[in-house]
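Here the complex is missing a single protein chain, while all its other protein chains stay put.
Every chain is named by a letter (A and B) in the order it is written, and numbering of its residues begins at 1.
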Amino acid sequence: MIAVSTRTLRRRGNTVIALVILVILLFPLYWMLNIALQPGESLASTHWLPTSPGWSNFERALESQGGSLVTSLVVALGAVVVCLAMAAPAAYGLAQLGLKGGRSLVFGTLITQMVPGIVIANALYSAYVDLHLVNSLAGLILADASLGLPFSIVLLRAFMVSIPKEVVEAAMVDGASRFTAFVRIVLPISRNSLITAGLFTFLFAWSDFMFALTLNTTDAVKPITLSMYEYIGAHVSDWGAVMATAVVSAVPAAILLIVAQKYVAAGITGGSVK
Amino acid sequence: MSTTTAAPAESVATSPAAPARRASRATLTRWLFVAPAVLYMLAFFGYPLVRNVVMSFQHYTPRTFFTGEAPFNGLDNWTAVFGDKLFTESLWHTAVFTLGSLLGQFVLGLALAVFFSRRFRLSGFARAVLLLPWLVPMVVSSVVWRKLLDQDTGVLNTLLMNLHLTSEPVPWLSSPSVALLSAVLVNIWVGIPFNMVILYGGLQEIPREMYEAASLDGAGPWRTFRSITLPQLRPVITVVLVLGFMSTIKILDLILALTGGGPADSTQTLGTVTYQLSFQQLDFGQGAVVGNVLILISAVFAVFYLRANRSDFAEGK
């Protein structure tokens, strides 16, 4: 039938357009990979295609950066836990509990976004010294949680606003405390938003550089952003290795993103609670 | 199955003799929900903010780090900064950069979100893969772009010349008039994924029935977009724009790695000026002044945002 073939044609057309868009938008990343796969070439004479791909750059990258990847993973996951532990109740409070001064709290949340990272990091340093949090995983986790907290509160609140109050009230009538109701009803319903907020927090923490740089004076805690920065600074001429490191550093986050992608699509904004 | 919790249990079936006490305990419980986040934010954001404001009135130099003394010098830092031509130039650059980036990221992000909300093969995969630019640390993407935009050896110019779109290599990063544009373009590239993901999510939430009703009424695609899609997306759009504004206005690492603020200071923004003053000139007092200006601008913006969305923030909606 003509109608079917038009639709199929349009679908194929869309796929082609999508591919073109991908090529254009992702070209720089392709270039990164390209350079990484051409060990020994000077940057000004890189070929368009890695005709004889070499993996030595990646080997070197993993060798020197492997430990930092693990550190980043631990820090990012920790930051997600800390952040959500604070953001979820706060978002619920703002969304559902009709707190007076709720508006100024939102304003306060927005203010936090305005302060440049350097300003925060430098101020934190002196406090951290007194609290013995410098060069510690815990200290970095606490700091990185701040990267996702405002965003998570805004996101979760936007979702929780749409949860009907009756649902929670019903549980409380049955004898549960508000907190228990929150944990057993609100949280599961908000699963998608929680995952989305957690995902973004993970990504913010993963790519944090400012805190990693400022709050660590030794090599004890070295996330991937920091070790890459040092690597770039130390191997200025070795672009192949630098790019390989960059690719390697993006992979864990990319995997996480693809896996959690369907939750993200579903959980972004407040929708009706089915 | 019952778990112990930290919050005091709220017993519903209390005697009617103490309603006031119950109410205040209820309020306390409610505040406890918000307390951890509030305390945390006061510590991690409030304290640096206050410290920054104080520092802008102090003579804060390397000597301070050794002796701990930072004598107040009144408005000296402020007059020095406001009197510097670089500051006013950077204000302008920041405005151009922020507006340009937001516009570009938003429009393209929305277009892509709309495009990918149609079901076709690869749409899911493409959507996921398009997030990659966002995952690569800014340090690295800026360095890659720097190579791509190189006037003589960069891939972009090679491509443009081979396709005969230009006869002369475009001075992407070496001309003061083009450099800021290049920075905007790179920032748009970086910001599209974030916008796309969030706007896509918002699009998914719009009920299909509304579109069906509109097409029954004979509305064309553009009309539908204007009258249904955009209004329904409004809360999401505001979130995206506000967050985008906040993070773009204080941009630093992208510009530092891409152009270093040059050529001829044509890409200096408030963020880079703060950095230069504090960490290169080691005059932290002046750097704090610029930082405060940044915060002030963001605050004004935030106020506008709150007023525009007053209804959303009405009591416990």
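Note that a contact is a pair of C-beta atoms (placed from the backbone, for glycine too) under 8 Å apart; a residue touches a chain by one contact, two chains touch by 3 or more.
Definition applied: contacts and distances are computed from a predicted model.
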>> Looking at what's absent rather than what's present, what does UniProt name the missing chain, "Secreted protein", "Sugar transport sugar binding protein", "Ion-translocating oxidoreductase complex subunit E" or "FtsX-like permease family protein"?
In response: "Sugar transport sugar binding protein"
>> Out of A:Arg7, A:His132 or A:Lys165, which residue would touch the omitted chain in the full complex?
In response: A:His132
> Where the complex has a chain not shown, which of B:Ser175, B:Gln204, B:Thr224 or B:Asn309 is the residue touching it?
Replying inline: B:Ser175
> Of the residues in chain B, which ones touch the absent chain?
Replying inline: 3-6, 36, 61-68, 80, 84, 146, 150-153, 171, 173-176, 259-266, 276, 279-282
> Please identify, in ascending order, the residues of chain A that touch the omitted chain?
Replying inline: 40, 42-45, 64, 78, 81-82, 84-86, 122, 125-126, 129, 131-139, 141-142, 167, 180, 183-185, 187-189, 191, 213-214, 217-221, 229-231, 233-237, 273
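Operating definition for what follows: only the chains that are shown with their structure count from here on.
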> In whole angstrom, what separates the CA-based centres of chain A and chain B?
Replying inline: 14
> Quick one: in the complex, what on chain B touches chain A?
Replying inline: 2-3, 5-10, 12, 26, 29-34, 36-38, 40-41, 44-45, 47-49, 51-52, 112, 115-116, 118-124, 126-141, 143-145, 147-148, 153, 155, 189, 192, 197-198, 200-202, 204-205, 235-236, 239, 242-243, 246-247, 250, 252-253, 271, 274-275, 278-279, 288, 291, 294-295, 298-299, 302-303, 305-306, 312-313, 315-317
> Which of the residues in chain A end up touching chain B in this complex?
Replying inline: 11-12, 14-15, 17-19, 21-22, 25-26, 28-29, 31-32, 43-44, 85-87, 89-90, 92-100, 102-103, 105-120, 122-124, 127, 142-143, 145-146, 149-151, 153-155, 158, 161, 172-173, 175, 177-180, 182-183, 196, 203, 207, 209, 225, 228-229, 232, 239, 242-243, 246, 249-250, 253-254, 257-258, 261, 264-271
